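Right after this comes chain A.
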Amino acid sequence: MTEISSPLLRLEGISLSFKGVKAISDISFDVARGRITALIGPNGAGKSSLLNVINGVYRPQAGRIVFDGEVRRRMDPHRAAVRGIARTFQNIALFKGMSVLDNVLTGRNLKRRSSWLEQALRIGRAPAEDDAQRRRAEEVIAFLHLQPWRHTLVSKLPYGLQKRVELARALAAEPKLLLLDEPMAGMNAEEKREMSRFVADVNREFGTTVVLIEHDIGVVMNLSDHVVVLDYGRKIGDGPPDEVRRNPEVIAAYLGTRH
Partner candidate 1 sequence: MKHATFRRVAALLVAGLLAGGAHAANEQYFPLQSYRVGPYAAGGTGFFGGFIDYLQYVNAKGGVNGVKLTWSECETEYVVEKGVECYERLKKGLNGAPAAATNPLSVGIAYATLDRSTADKLPLITINHGRTDSTDGSVFPYVFPLQLNPYSEVSAIVNYIGQKSGGLDKLKGKKIVTLYHGSPYGKETNPILELLAKKYGFELTLIEVPHPGNEQQSQWLNIRRIKPDWVILRGWGVMNPVALKTAKKTGFPVDHIIGNIWSNSEDDAAPAGDAAKGYISITTHPSGTQFPVLQDIKKTVIDAGKGNLADPKRFGNVYYNLGVVNGILNVEAVRLAQAKYGKKPLTGEQVRWGFEHLNLDDKRLKELGAYGLVQPLKLSCADHEGGGAVRFQQWDGSKWNVISDWVQADRKLLRPIIEESSKKYAKEKGITPRDCSKES
Partner candidate 2 sequence: MFYTEAGQFSGHYRADRRLFRLRQDRYALYALLLFAFAVVPAIGSDYWLNAILIPFLVLSLAGLGLNLLTGYAGQLSLGSAAFMAVGAFATYNLALRVPGLPLLVGIALGGVFAAAASVLFGLPSLRIKGFYLLVSTLAAQFFVQWLFTKVSWFSNDSASGVITAPPLRIAGHDLSNPAGRYLLTLGFVVALTLLARNVVKSELGRNWMAVRDMDTAAAVIGIPLARTKLLAFALSGFILGVAGALWAFTYLGTVEPHGFDLSRSFQVLFIIIIGGLGSIAGNFLGAAFIVLLPIGLSLLSGLLPPGVIDAGQLENLQKIVFGLLIIGFLIKEPEGLARLWQQLRERARVWPLRY
């Protein structure tokens, strides 16, 4: 946390529309290093679209993104991953035909150095690297208490655990920036508490910067250092939780009318 002064991520004037329909208009904000930033707002406010812009799934029509000192207009998902952005999805996007361990290992694919042929023939750098990869994957699995399900097919797991596996897969990449799209949606209070603790632990132990979307305002206020509020694709609030909570526009648009 040496360069705490410069933000890890800065969005400048991002606008995005689908077939003429505006999803995001002219949004700018900073995400500070090592902090947890929450994106909140009603359904359709453009939160998920914004995450998709950040890691390059969608291409904004206007604006620019500064990530870790690098300025860019647009990004493709692969480059985003290479630069250290990992994420989870609103509707779980695990690889259903694979085990928990394999899913977590896919998250480490960028850390590979040996070629596929070395791996297939089990020669050269491959065997040692296989062990190292496995060790790191096991660490992540242990960190998120997923050991009992290591060899279970993810499609056979309950919803809450699947969410956790997705987090594990993202963590396995050792990202600088972790984007979490509603990590606690559909969970009961107990599960939410557990997941909040995991997110907080990740942030504290690895120093990972987190941007998350969440509807449960209680969770948001407890967990995040910084809150950005969107409504109809516009930013209507931006600041520490306590400040945002008092912002009248936010109260009117969001807190007043709970979705």
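Here, contacts are C-beta pairs under 8 Å (C-beta built on N, C-alpha and C of every residue); 3 or more make two chains touch, one makes a residue touch a chain; residues count from 1.
How were these candidates chosen? In short, all candidates are chains of the complex that A comes from, given by their letters.
The structure presented is a predicted model; accordingly, all values stated were derived computationally and were not measured.
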item	value
Candidate from 1 or 2 that touches chain A, complex-wide	2
Residues of chain A that touch candidate 2 when the two form their complex	55, 57, 76-78, 80-82, 86-87, 89, 93-98, 102, 105-107, 109-110, 112, 116, 119-122, 126-127, 130-131, 134-135, 169-170, 173
